[in-house]
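For this view, one protein chain was removed and the others were kept in their places.
A and B are the chain letters, set down in written order, and residue numbers restart from 1 in every chain.
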Amino acid sequence: MSVYTARLARDHTRTRPRRTYPLLVLTGFVILALLMIAPFGLVAMNAIKTSTDYAAHGPLALPRYLSLDNLKAFWNLVDFGQVLLNSALISGAVAILAVLLSVLNAYALGIGRVSGRTWILIAFLIANLLPQEGLVYPLYYLAKQVGMYDTRTAVIIIFTVIQSAFGTYLLSSVLGAFPREILEAARIDGAGTWRILWRVVVPVSRPTLTVLLTFFFIWTWNEFLLPLVFLVSNQNQTVPVALGVAQGEHIVDVTMQAASGLLGILPAVAFFLIFQRTLTRGVTVGAVK
Amino acid sequence: MTVAGTAGPAQVASPDIARRESRRRRGKRVDRGYPLFLLPGAALFLVVIAVPFGMNVWISFNRWQGIGPMTWVGLGNYRRLLADSVFWSSFWHNVLLIVAMAVVPTMIGLVVAAALFDYLGKKFGPRTASVLRACLYLPQVMPLAVMGVVWGWILAPGNGVLNSALRDVGLGSLTHDWLGDPKSALYAIMAVMVWIQIGFPLVVFMAGLQRIDPVLYEAAELDGASWARRFRHVTVPQIRPEFYVVLLMCTIAALKAFAPIYVLTHGGPGYSTDIPSYFSYQNFFEKTQVGYGAATATVLALITLIITAVFISLQFRRRDEED
Partner (left out) sequence: MPNLIGRATRRASVTAHMRNQAAAVMPATGRSRRTTLIAVSLLAATTALTACNSSGSGSSSAKTLTLWHYEAADSAMGLAWSQAVKDFEAAHPGVTVKVETKTFEQLQKTAPMVLNSSNAPDILEYNKGNATAGLLSKQGLLTDLTPQVTQYGWDKKLSSNIAVTSRYSNGTMGSGGWYGIPNYAEYAMVYYNVDLFNKYKVPVPKSFADFTTAMDTFVKAGITPLANAGAEYPAQQYLYDLALSKADPKWVTDYQINGKADFHDAAWSYAANTLTDWVKKGYIAKDSVSLKATDMGSTFESGKSPMMVSGSWWYGTFESEIKNFTWDTFLWPGSGLVPGSGGNLWVVPTKSKNKQLAYDFINTTLQKDVQDIIANKGAVPVAADPADVTDPKAKKLIQNYTTLAASNGLAYYPDWPVPGFYDTLTAATQDLINGKDSNSALGSLQTAYQQGRSQ
């Protein structure tokens, strides 16, 4: 049977389902998406409740009336503006520096195919696979030695290294499959190693780099243990650490916790949505014929 | 068979040329200064990871409360760890957690990414696909402390969201104390972890798919290859690098996942959801037996390192064979 007739035959039998199938699939995905974001609705709902309302009717009842008291109270309690700025600075700096570091590492490992690259890569990955609690005490003593305890710089440096482990791995795997012919062509044009990195490799890998940037930002944003230990002063604190304020020794102020949660999630969501647009744009640029 | 026909022009490239090409490549590789690019990474790694890890190993040979003098105990902590049944029996829970955090999300992520990119994206426009992707990714953004509270509400016994929903649809007999029954607690956590993790592989895979030359999909479509065939013969092979990376990173994440356990169950009821990393965390910060904690962290790091090394050498051998 020729290709053509085969396709014709298939087209013929599938005409009807073809129209309903996509809609069915779409509906399925929309339901799945709604289920995935439903918990966020619960957070939002309780963030705008009063604690008396919560006490009387529990977490699942709709708020009797809208109250922004918890949001305001939490904002003032932890000086949320400052906390937000700290988190944005730390996450932003880590995202950029870690992408940079990943690119340099992966260029040598994936494109340069430096000898012993498998073992070098595994060594880099130790940064990621080491349980963080095991790093806490040593890093505390080191940071204190060099006067960087309770500074955001220390946290930025630490997370740059930890996050870049993943970036190095992902990028060197992807660059390992980089079309050699493009590199050869660039070399023939007289481009050096450094120039090829910035003019050929980086632009082509841009979608992956954007993904890394987004991940690094959000992962660092949500990091808890090391900021908890390293950022002692309130003026250096990050969002996840500040969230703990709603939790006392014995009693948790749940509505306050929900309010703080909502405030903590929103910036990261906004960041993701902005970068998700860049992601798609990156593709269209790359796909220009 | 039909698909193979499309590759027409490429058939010119004979194995002979390929071999010559690769020889040329190998000869030229030697001195382009690539190792220099590793310097910043290596220096930072040394300070932030290697030295602290060395210190951690040193600490593990001592009895120590975090501050003040250490008492050398040699292999004492390791001997104690070998005999600690709570630590070793919790490894089994970690295997299940790897299924929930690595295997299942990677599989689901792969299918969903391909469906969004190669099906819904094409039928309803890329915007639809990216909105759906954003929704599925969102759980990754939720801080774990908040996640613990929300899932506490959902899985609560009695009138939790899940139980109420079951009752509403007439499945009242299925209501359950999800996190309180030792038989279901770990599975409940696994479900939550799938919810959290799906977004990660999804976004990586969708980015990877954009790297693929659209010509491949067009050619396959022209040949009438169904979605399932395109998935098997274009998507999966092309996305292999990302696939390995995601699988390994999720496995590592599962081996380190003390935070979800901490916010959801504290390892309970009893020890039914305890995992080694939570055990290690407890020793560091709740029992302040830092030496013993360091020993557990070292053992965990070594186990993870071995898994990683095996995984990566397999991945690279396979890739080199393909080249």
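Simple rule for what comes next: contacts are C-beta pairs under 8 Å (C-beta built on N, C-alpha and C of every residue); 3 or more make two chains touch, one makes a residue touch a chain.
Small disclaimer: the values here were computed from a predicted structure and weren't measured.
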item	value
Of A:126, A:204 or A:273, the one touching the omitted chain in the full complex	A:204
Of B:94, B:197, B:289 or B:304, the residue in touch with the unshown chain	B:289
Of B:120, B:219, B:275 or B:297, the one touching the omitted chain in the full complex	B:219
Subunit B residues that touch the omitted chain in the full complex	3-4, 6-11, 13, 63, 65-68, 152, 155-158, 177-182, 185, 213, 215-216, 219, 232-233, 236-238, 265-271, 282-283, 285-289, 322
Hidden partner interface residues of subunit A, rising order	51-52, 54-59, 77-78, 89-90, 92-93, 96-97, 100, 137, 140, 144, 147, 149-153, 156, 179, 181-182, 185, 198-200, 202-204, 206, 228-229, 232-236, 241-242, 244-245, 247-254, 285-289
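Keep in mind that, in the parts below, only the chains that are shown with their structure count from here on.
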item	value
CA centroid of subunit A to CA centroid of subunit B, Å	14
Interfacial residue positions of subunit B with respect to subunit A in the complex	2, 5, 21, 25, 29, 32-38, 40-41, 44-45, 47-53, 55-56, 59, 66, 112, 115-116, 119-120, 123-124, 126-128, 130-147, 149-151, 153-154, 159, 161, 164, 195, 198, 200, 203-204, 207-208, 210-211, 214, 223-224, 241-242, 244-245, 248-249, 252, 255-256, 258-259, 277, 280-281, 284-285, 290, 293-294, 297-298, 300-301, 304-305, 308-309, 312-313, 315-316, 319
Complex contact set, residues of subunit A against subunit B	3, 6-7, 10-11, 22, 25-26, 29-30, 32-34, 36-37, 39-40, 42-43, 58-60, 101, 104-105, 107-109, 111-114, 118, 120-139, 141-142, 157-158, 160-162, 164, 166, 168-170, 173-174, 176-177, 180, 193, 197, 205, 207-208, 210-211, 214-215, 218, 221-222, 224-225, 239-240, 243-244, 247, 254, 257-258, 260-261, 264-265, 268-269, 272-273, 276-277, 279-280, 282-283, 286-287
